[in-house]
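A short worksheet on the structure shown next.
A single protein chain has been omitted from the complex, and every remaining protein chain is retained in its original position.
The block that comes next holds subunit A.
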Amino acid sequence: MSFPWAKHYEPKQPLMRWLDEKLPLPRLVYNAIGAGYPVPRNLNYFWNFGVLAGAALVIQIVTGVVLAMHYAANGTVAFGSVESIMRDVNAGWFLRYAHANGASMFLAVVYIHIGRGLYYGSYKAPREMVWLLGVVIFLLMMATAFMGYVLPWGQMSFWGAQVITGFFSAIPLVGDTIRIWLLGGFAPDNAALNRFFSLHYLLPFVIAGVIILHIWALHIPGSNNPTGVDVKGEQDTVPFHPYYTAKDGVGVAVFFLIFATFVFFSPNLLGHPDNYIEANPLSTPAHIVPEWYFLPFYAILKSFTADFILPAKLWGVLAMFGSILLLFFLPWLDSSPVRSANYRPTYRWFLIVLVFDVLVLGYVGGAEATARNVMMGQIAAAYYFAHFLIILPLVSAAERPRPLPNSITEAVLAKHGGTAPTKTALAG
C-alpha cells in the first residue's frame, strides 16, 4: 500500500510501542490519515470535500443518536414527539435543526465531491473501485435521507413515503405485493414508520463501513490530483499530516460557518412548511416535492407522460433509478486515458453543460407541472442520458487532449513561474 517513500510509524513512547505490538491501531491511523500517507503536493480545495463528507456523517450520527433518545416511532405520537423535541427538550431545537440541515450539508458536499471526481477523472483506472464504492455510498445516503424525512410524520413525510413506495408498484405483476410488503400495510402507517426508523438508525453505520472500504480502495493507488498525472517520485508528494490535515482544517472551518448560518439564521429555509402539519392520509398537500437534493431525479421521474410499449409510470421509475445506476458504468463509458478535464478541452465544455443540465432538472423537479416545465424537464432528462451514453464515448474517442505536464512537480513549478523542469522530472 502507498509509495515506497512513505514514512514508517515508529512509536517512541514505551506505552505506544506496547500498544502497537498488541493492536496496531495507531499505526493504521498514521498510515491512513497521518504522515504515513504521501499525497500529491498540488491538491486544490476541491479535495477537501471527502473529509467534509466524513465530518457531516459524524455530525449526523451524533445528533441522530441523541434525537433518538427523545423521538417515539409510533404513528399516534411521532409528530408530537418531534414537536416536544422542538419545544420541551433542552437544546432539542438545536439538535433537530442541526440534524435536518446537516442532511442537506452532507448531500451538498457529496454532490461537490462527485463533481470533483467527474472533472478530474478520479473515477478512471486505477481508481474504479473507489468510484463504485462511492456510488454505493450515495445510494445508501439517499435511502437514509428519505427514511429520515418520513420520521417527523408530517404531511410531506407521509406523502413522500406514499409516493416513493409507489415507485415499487410500477413493477409489473408483483409491484403491489412488494409495496404492501415494504409498507406492512396498504398505505404508510405505524408499521412503515417503525421499520423506517429502525433502518434509518442502521444505515448510517453501514455507510460508515462502506466509507472505510472507499478509503481503503483509495489508498492502494493513492489520491488523484488536479493534473490527473500519476505520482512519479517523492518530490511529487507531501505527507498527509501536517500538510492536508491543515488544509482540510481550513475547509472544515468554512463548512461549519455555512452550516451554522443555516442552523441559527434560517433553519427551515430548505424544508417545507407543510411538514409542520401532522400526517393526514385523507388529504394530499397541493404541491408535493421532495427535499432539494432529490429534485433532479424527481424531474426525470416526472418527464415520462405517455405510454410507449411500457406504461409511462414504469418508464419514469426505470429512468430515475437508471440515472444513478448509470454512474456504475462511468469508468468504462469514458475511454479517454487523460484524467483531468483541464487537459480535455471538449469534454470540459460538455461537463459544464451537464452541471447546468442537472441544475435545470433540479428547477423542473421543484416547479409545477406546466406544459413548458414538463417539456424543459424532458429535454434536460434526455440530455442527461445522452451525456453519458452518447456524448462521453464519442468525445473520449475523438478529442485531442492538450499536452500533459511530465510530472506533478513540473506542473506546480510552471504554474508559479519557476525553473525549468528538473532532469529527474523529465526522466520520470
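List of remarks:
Keep this in mind: a contact is a pair of C-beta atoms (placed from the backbone, for glycine too) under 8 Å apart; a residue touches a chain by one contact, two chains touch by 3 or more; residues count from 1.
Criterion: contacts and distances are computed from a predicted model.
You can't see one chain of this complex, but its UniProt record names it "Ubiquinol-cytochrome c reductase iron-sulfur subunit", from the set "Sarcosine oxidase subunit gamma", "Ubiquinol-cytochrome c reductase iron-sulfur subunit", "FeS cluster assembly protein SufD" or "Potassium-transporting ATPase ATP-binding subunit". Per the touch definition above, the residue from A:Phe262, A:Phe304, A:Tyr347 or A:Tyr384 contacting the chain not shown is A:Phe304. The missing chain, though absent from the display, is touched by one residue of A:His287, A:Arg402 or A:Lys415; that residue is A:His287. For the chain missing from the display, the contacting residue among A:Gly316, A:Pro331, A:Gly366 or A:Pro401 is A:Gly316, taking the whole complex into account. Across A:Trp5, A:Tyr45 or A:Trp181, the single residue that touches the chain missing here is A:Trp181. Within the entire complex, the positions of subunit A that touch the omitted partner chain are 159, 162-163, 165-167, 169-170, 180-182, 184-187, 189, 191, 195, 281-284, 286-288, 302, 304-305, 307, 311-314, 316, 369.
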